[in-house]
Every structure is written in structure tokens, then in C-alpha cells.
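As you look at this complex, bear in mind that one protein chain is not there, while each of the others sits in place.
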Amino acid sequence: MTHDILIAVLILGALGVLFAVVLYIVAQKFKVIEDPLIDEVAEVLPGANCGGCGKAGCRAFAEACVAQGNMEGLRCAPGGDAVMAKIGQLLGCTVEQGEPQVAVVRCHPANCGEKRRSNYDGLKSCAFANTVYTGENGCPFGCLGCGDCVAACQFDAIHMGPDGVPVVDADKCTACGACAKACPRRVIELRNKGKKERRVYVSCVNKEKGAVAMKTCANACIGCGKCAKVCPMEAITVADNLSYIDYKKCIACRKCVTECPTKAIKDVGFPAPAVKPAPKPVEAPAAENVEIPVAEKVEVKN
Amino acid sequence: MNLLNISGSPHVHSDESTKKIMWRVNLALVPALLVAIAYFGLNALLVSIVSVAACVLFQWLIEKFILKVPSTVCDGSAIVTGLLLAFNVPATVDMLWIVVIGALVAIGIGKMSFGGLGKNPFNPALVGRVFLLISFPVQMTTWPQVGGLFPMSLDVTTGATPLGILKEEGMAAMPQAWDLFLGHVGGSMGEVSALAILIGAIYLLCRKIISWHIPVAFIGTAFVFSGILWLINPEQFLDPLSSILAGGIMLGACFMATDMVTSPMAKSGQLIFGFGCGLLTIVIRNWGAYPEGVSFAILIMNCVTPLLNRWCKPRRFAC
Partner (left out) sequence: MKTFRMGGVHPEENKISNDAAIEVMPVGKQMVVLMNQHLGAPATPIVQKGDKVKVGQLIGEAQTFMCANVHSPVSGTVLKVEPCKDAFGLAKPAVYINVEGDEWMETIDRTPDIKRECTLEPKEIVAKLKEMGIVGLGGATFPAHIKYSIPEGKTAEYLIINAAECEPYLTSDYRVMMEHAEEVCIGVSILRKALGVPNAYIGIESNKPLAIKKMQETAKEFEGIIIEPLKVKYPQGAEKQLINAVTGRRVGSGKLPIDSGCVVSNLGTAFAVYEAIQKNKPLIENILTVTGKELPSQHNYIVRIGTTYNEIIAHSIGQLPETTGKVISGGTMMGKAVVNLDAPTVKGNSSVLVIGEKEAHRNPETACIRCGKCANACPMGLEPYLFSLLVKNNRVEEAKEHNILDCIECGCCFFSCPANKPLTDEIRLGKNKVRAMMAAKK
């Protein structure tokens, strides 16, 4: 009996020692020597692996930072200035301060429903739908509403709105840019958050001629250029029948918003007007929705 | 006028659905169920109803309260699991509550814990069956003796299965192959009559729900392998015909090994899968601790399925 136990103990013990030796040798042989700084930098990063920096993940970003030795051209948008400053400290270099940004969906939800011409029944993927047709309201530039951006977001910051156009939750958005990259039509753009989170932007990317664009959406930008004329900062340019507001120059005066005949320009973050706003231009029917700031996500009855 | 629908091609579908497949499998199991009722009486019906009801209930509860997803009980897959589980247990009164535990394990652990239909690596009914076999060895091997047509009494005499007889009493006591084919022997509910199972299997083959590859490879391998053993020593080993008719090989080969979710997709993979099942069954029967090895054989081959899917690719048209 004791004999048996002894043999079992010896065999198991010998096996244990053998494996330990093998493991040790293998561990030594295949050891990867890495700069400990990479670990430290990776520790500071948010760890969401969103890919917004253009690297494969947070670890790859940390490696790139350490390899480069400074932060030129590298920025972790989700981490923001706080994280960047910490990495700067670790690397012992200065870091440029960046303006906080947010993703902006440049397409009007209000009119998609009314002007719907077709009903998409295929694979729920914008990248695929984009190869099949123009979109349910026939706009070849606007949002397709299949939610590739929603799927791409790591931070749960973008959701499909009731009208089939995504809504960004500005508090959660880290401006990593994953949604903008996922959108096959480049409807989503990263813009500066702006003072008091007040932003003005052209909520349309349709480059068709005015009359054609109006056929598909009442809130389309028709490229009339009225906004560019009233802008005191020369922040607005019109090209290819489409106006664009440079967020670096814009001071959010909202002159263009009232001027726009199709209500294509959206203002976000401003307090809702107490009484009815200025009389509407004749050409913009049923545009009550437009004044509701997206950030407040007010349910609107059509 | 309606809005025009848009989608990529094709714009037409064969009208085949998971639901239809599952209900057809249920239909294919009916002959075996009828035979079981005929041989084992009301007990068989009761065990089946309890098993099916428990499986459906557990699936509904888990989907509703744990996974919080829309219920899929209507697709009939839980009923298939319930029936197969009932077919794999003896038709005795004891089983009425034991089979509920089996159903919980089959649906809860065997299926839903992996994410539901289509994601389970093991055949859920077999997971439940093996769990019961290990946990309740006495009840699971107390076989009711066949009591003629419609024995209404609830007290059924018990006896051994053909394979049990073989293991304990030797070759001489074995029933004839013809009895095995018709099912006039003791055993689990669904496995007694090879004939009833074959009727169901032929229906499934005609409906193209199963292909011939797995059943033929499974039964063929078991036949050939047990034949070789029998030729070596007819005293010790059972003859090949009785081998494939006795026990669960027919039920396993036609209904459980062919489970779409847990068997390989390519034809070559299915042949290897069937071969492995047949081989393991005979090995377990002859040299294992249990008289029957079909459940274990199939579960072991289920483990190999992902590998077979990886190795056995369909032949490409363009090389």
C-alpha cells in the first residue's frame, strides 16, 4: 500500500519537475523583450480599441507612441486632452491641445418618411444597401438608415432615431470617428463641440442641383448661397450645389439658420425659442421639427 | 399604391424554413412514438408528453426571463428535443419526474446556454439523456417489458434490454433479429422498433431533411466492425445484424447523429462523422462499462464536428 502511494507520488512529482523545466526553457527561449513604457502608456489609454487613432487598437497606439518618442500626428480622441497630457508626461514631451469634437449626422430625418418611395428589404447594412439603390427617399447622398454607424460605435453613443436617421448622444460620443469611417456615404462628420456645446452645421450632403434635391427632400441644401452671403465670418463655402460651414471659423451667430430657405442648416444646443420663431419662408413646408435641437432628443409628433 | 420593395437579388425563396424542417422531424418521429405506445402502453405516452411539455416550457422560460429575446418555441425544435429525450429513456412511472430534470439539462445546458437553436455543439437530447444515465443509473436501466398491445396497467414488469442481456447473461439469451426489427423487446421507448424508425427516416430522406451519408456510414460501420469481431469470435461477440438492430443504433443513426446543428455540413465530413459514430458505438458496447454506447459515441463525434467542418470542404467548381 505505502509502496503504491510512494510510486504515485514519485511519478507525479517527476512529471511536475519535468514540465516545469520544459516550461522554463520555452519561456526563456521565446521571451519577448518589450519597452515597459508601452505597458504604462497602454494603461493610461481608454482601452476601447475603437481604432479612431488609425491604429489597430490601444496597444498598437501605445507602441506607436513609444516608438515615435513624441506625440506628433498621434491623438487619442476618446481619451481627450487629459489622457494625451498623461501620455505626454510619460514620454516627456509636449502635447498639442485639441478642441473637443463630436460626431454630427448631416442628414435631416424629418422628411424621409413623407417622401419615401421604396421600402428596403435586404441585408441591414448601409455598405451593401449603398450598392443596391439610392435610399428609401431616393436621395443618392443621404443616410441609408441601416445602422452601420450604430454597429461601429464602441461607446454606445449613436442610436437609430425614430425617423431612421441616427442620433448622436453628445455626452457619450468620444469623437473616435468610427461611425464616420463606417458610413459609406460620408454623412457623418467630426466637428468641434463648440462653446457651451452650441453648434451650427449644414445638415445635408446632397450635391444634386437644387430642383432635383428638393424632389427627394424638403430640407435639402440647394446651394443657393444665401447663407454664405449673411455669414459675418466667411465661414461658409458653397461648392457642387452644397454649402459647408467651417466649424473653425463659425461663431454660432445663427444668421444662416434663419436665412436658409429650406431649413437645411441645423443649430444644436441653443435654448429652445420661447415663442414661435421668425415667420417661415414660403418654400419650407412642415418644418416644425427643424428647430428641435438634436441633443435634447425631444419626441416630436408629426 | 404600395411602396416598391427593394432588395438585392434573388427575389424569390424556396419557402423552406426552420419551422417546417422541425415539424417534419416531429412527424417522422410519430411512427416510433406509436410503436412505443403500443408496446409500453400509456406510460410511454405520459413520459413523452411530460418530456415535450417540459422542454417547451423551459425553452420559453429561459428565452423570456433569462435571455430576454423573442420566444422561438413555435419553431418546434424544443418538441424535437423533448421527443428524442423521451425516446431515450425507459417508459416507467419513475421517469415522469426524472425526465423533467433531463429536459432542464437538455434545454438549459445542452441548448440555451450556448445561445439557443443552431449554436449548441452537442445534441441537446443526448446531453439530457447522458446526464440522466449518470445521475439516475437505476431508474434509467429499469426497462419495462413489452406488454403486448395497449397494456393499461401502470405496473409493468421490468426486464433487461437485449444488450443488457448480452452483457450479463451471454449470447444464448439474445432475442432473434426479427423481434429486434419489429421492436418486440425491452429497451428505451423509441429505440425498440427499427422498422418504425426506418419509416420516419425514409420520410426525412424524401423531404431532403437528412442525407443518406450519416445513417449509412454509421450503420454500415457498426455492421462491418461488429461483423469482423463476430467472425473472429462468434462466442464472445454479437452477430452484425443483431448488433445494428439492438439498442439505439437505428434511432441514433437516423435521428440523433443527423441533427443538422451538430453534424458536419460537407458530405465527406458526414461520412467521417458516421464512421466515427459507428466505430465508437461498437467499441463502447464491447469494451466499455455501459451496455450501450450510441449516446456517448454521438456526443464524442459532436466534439469533432467543428474540426470536420474545417477539414472537409465541399469540392470547388473552379480550381
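Going by the order they are written in, the chains are A and B; count residues from 1 in each one.
In this section, a contact is a pair of C-beta atoms (placed from the backbone, for glycine too) under 8 Å apart; a residue touches a chain by one contact, two chains touch by 3 or more.
Given the structure is predicted, the values throughout are model-derived calculations rather than measurements.
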#### Entry: Residue in contact with the excluded chain [from A:Arg117, A:Lys181, A:Lys226 or A:Lys255]
A:Arg117
### Chain not shown, touching residues in chain A
117-118, 121-123, 125, 127-128, 131-135, 138, 140, 208
### Query
If the missing chain were put back, which residues of chain B would it touch?
1-2, 4-14, 16-18, 20-21, 72, 75, 116-119, 260-261, 264-266, 313-319
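The working rule: only the chains that are shown with their structure count from here on.
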### chain A and chain B: spacing of chain centres that average the CA atoms, whole Å
51
### Query
Which part of chain B faces chain A closely enough to touch in the complex?
3-8
#### Entry: chain B-touching residues of chain A, taken from the complex the two chains share
116-123, 128, 131-133, 136
